[in-house]
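Data block below; observations after.
With one protein chain held back, the other chains of the complex are shown just where they sit.
Chain nomenclature is as follows: A and B, assigned in order of appearance, with residue numbering initiated at 1 for each chain independently.
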Amino acid sequence: MSAHEIANGQLPHEPEKATLEGRNKVLGFWLFLGAETVLFGTLFSAFLALRHNIGDGPKPSELFELPMVFAATMILLFSSLMSVFAVQAMHRNQVKPMLGWLLITIVLGLAFLGLEIYEFTNYVKEGHRMNTSAFSSSFYTLVGFHGAHVAFGVLWIGLLILQILKKGLTVVTAPKIYVSAIYWHFIDVVWVFIFTVVYLMGKVG
Amino acid sequence: MAAHAHKVKRYHGLLDWLTTVDHKKIGILYLLAGGLFFLVGGLEAILIRIQLIKPMNNFVGADTFNELITMHGTTMIFLAAMPLLFALMNAVIPLQIGARDVAFPFLNALGFWTFFFGGLLLNISWFAGNVPDAGWTSYVPLASPTYNSGHGVDYYVLGLQIAGIGTLLGGVNFMATIINMRAPGMSFMRMPMFAWTIFITSALIVFAFPVLTVGLVALMFDRLFQANFFETASGGSAVLWEHVFWVFGHPEVYILILPAFGVISEVVSTFARKRLFGYSSMVFATVLIAFLGFMVWAHHMFTTGLGPVANALFSIATMLIAVPTGVKVFNWLFTLWGGSIRFTAASMFAIGFIPTFVMGGVTGVMLAVAPADYQYHDTYFVVGHFHYVIVGGLVFSIFAGLHYWWPKMFGRMLNEWIGKLTFWTFFIGFHLTFFVQHFLGLLGMPRRVWTYLPNQGFDTMNLISTIGAFLMGVATIAFLVNVVVTSAKPRNAKADAWEDGRSLEWSIPSPPPEYNFKQLPLVRGFDAWWKEKMEGHTEMTPAEPPGPIHMPSPSFLPLIMSIGLFIAGFGFMYDKLYLAIGGIAVTLFCMFLRSVFDDHGFHIEEEEQEKGVHA
Partner (left out) sequence: MSSGNHSVSEGEARRHKVEGPRKHIVAFVLSLALTLIAFAAVAAGEINTQFTYIILVGMAMIQVFVQLAFWMHMKDRGHMFPIIGIAFGVIVVFTMVIMASYWVWW
């Protein structure tokens, strides 16, 4: 049985795992996330090794503003919850609510990105550029990699919303939704370490 | 079944090869591309050895020599050894685990093409006149913009970055394939040893390559955007690069050698006509080597000055790896013991591998002794050591694997006589080249230096080494001749080409049909095919009724995506922003197309299944 054959009939429970293709996709994506863990881990290691070398640039405790970081954290945490609701709606085969939750997810993702861009432009104005110091280079690379992941996630989930509108929820589209939700949670998990290690520990000194 | 309506365009000739998602064809593509880069890297090696044939030689200049050693190392590791392993993996793994395909056929094709275009980008540097020359490890500050202002290292960084994407995809793909796609009854502990080692190797790829990705990104940012990761003057750390490189680099050597262990296990047990001795201890040793492989990277950095505690820890951890490796060596010996051994070219390479690899392992333990390493470090002793494990280990096993699986891949038996000639010239040439290098190192000849003064005791041994290198070149040519001669012969290899096959790939025709297994086999034990043969069966027990077989459609997208990355690489390097953005846009657009248009694939009906299949 291949994916599109089941699609003609009744949608099974947990449609993301109904076909071998779907199960492969979920498993393969988890393995990819294992690789992403190491990728971000290496970026964190580089940041940890270099974070005290600020050269002539501003100190992290002067640079970072807790309210803004807190706002970004809340936005991302909320959007993570929204994508949980989306997957739950998918399991109940409720397409419209699922699309609604997904839409809120990416709107929050966009808000996070806007905040990050605003934050970065402020830093550049204060003399904290890519080439200022080892701290600034590793900061922009780590946080920027995360931001790029958020941007990719927004585009991806946006594309999936359009696909669901056109194709409906099937055993082909369901694994995509499930996998994108896992990806979105992973981005939030990485952010937990970013606000802890980069911002809060930077604020403490 | 409602799927008959889909008509999928199927390509022929060259277009078939450019669009294929069939793992067997991708395996052959890997073999061609990896073989091509092997010849390029081999030519570079010959040039290096000609330069060193006599003291104060002026065959190539110092700059060219630096370029040659950098490109030789990089090409051989990333563009020859790994793709040749991927060739064997692709050709054999789905067959061995009784699967019709890999988990992600599309990604498989994408992995090949990104590797190929990454390699191409790296090698175009020869024509651009800016060749990487900071060594295959590309240590900073030598590779930093201050000391390496041309585009040479940019080619290294971007070429490896693009090729690395392909390797990572391959790792994810084969892990998922082995976990999810095994035939009914094929439990993990019934998998052939080669499948096990590929499983573990894929895991190492998945966890080690992202480290390289980040290292290369950091170096690229330093070079292109004036970042300060490795710029000491601005607070960066040169030692950080060494750590990052070797946290990746050490698992990388196990990525190379574990599949070699797998090939040797298969070949030894087939040609000794015995079950592999100590199968479960082999599995355990493989897992243990992989795990320890992540904990020993700093033994490449003993002389960096990490301090006595770190040096002692990494020294002991490194020596520990000798234990599971020793388990493997004894298991091979016990497999041979009392077997009725057939000396074919494949089994000769495998048997030649054992003592050669043991020598490389012993020098490895010598190098693991941190105080002694201060003496060996950066001498030809190290060069001798790693060529013993990589050439004596990996290349021997690739030759063994190619001779062994050639009939399965192409349906023709390689010529045994030329095969044995290949073995003897390669074996003798190899030991001539590298055995003396240990002593050159002990006498103090430094590596990576383009020439040397006469009368230091280096002269004769360097001459011997160069002669050996030429012999290895002759062996490689003999192998190529063998391939050409064989390809002119009729395609008549039997399904069980060696008659002593043990695993599932020998239960289906050579070469296998597009769908591999007409009916998925039911696996009833370790050495599944051998077990059936011993019970007098002539084919595997099927696990499903015959029926139409679903296949994925061929696609141009992997090729185009890789070309997009290739173009973007040039854009980044030469500060042409529109090229960089354009290239990445091409790649992203292909991803968009792939996501939006579902691949329904096509079915091969029962009556079509016999078409073109060779009995």
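In this text, a residue touches a chain if its C-beta (ideal position, glycine included) is under 8 Å from a C-beta of that chain, and two chains touch if they have at least 3 such contacts.
As the structure is a computational prediction, the values presented were derived from the model and not from experiment.
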Within the entire complex, the undisplayed chain is in contact with A, B
Considering the complete complex, of A:G41, A:G55, A:G100 or A:G158, the missing chain is touched by A:G41
Full-complex touch with the removed chain, picking from B:L43, B:A543 or B:I604, is B:A543
Contact with the hidden chain, among A:T73, A:T105 or A:T173, goes to A:T73
It is residues of chain B that touch the chain not shown, namely 100, 179, 184, 203, 206-207, 211, 237, 239-240, 243, 247, 294-295, 298, 305-307, 310, 520, 543-544, 550
On chain A, the omitted chain is touched by residues 1-2, 12-14, 17-20, 23, 27, 30-31, 33-35, 37-38, 40-42, 44-46, 48-49, 66, 70, 73-74, 77, 80-81, 84-85, 88, 91-92, 182, 185-186, 188-189, 192-193, 195-197, 200-201, 203-205
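Heads up, the rule we're going with is that only the chains that are shown with their structure count from here on.
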Note: chain B sits from chain A at a C-alpha centroid distance in Å of 33
In the complex, the residues of chain B that touch chain A are 1-3, 103-104, 107, 168, 171-173, 175-176, 179-181, 206-211, 213-215, 217-218, 221-222, 225-229, 231, 234-237, 240, 244, 247, 550, 592, 595-596, 598, 600-601
Listed in rising order, chain A residues that touch chain B in their complex are 2-5, 8, 20, 23-24, 27-28, 31-32, 34-36, 38-39, 42-43, 45-46, 49-50, 53-55, 130-138, 140-141, 159-160, 163, 167, 172, 176
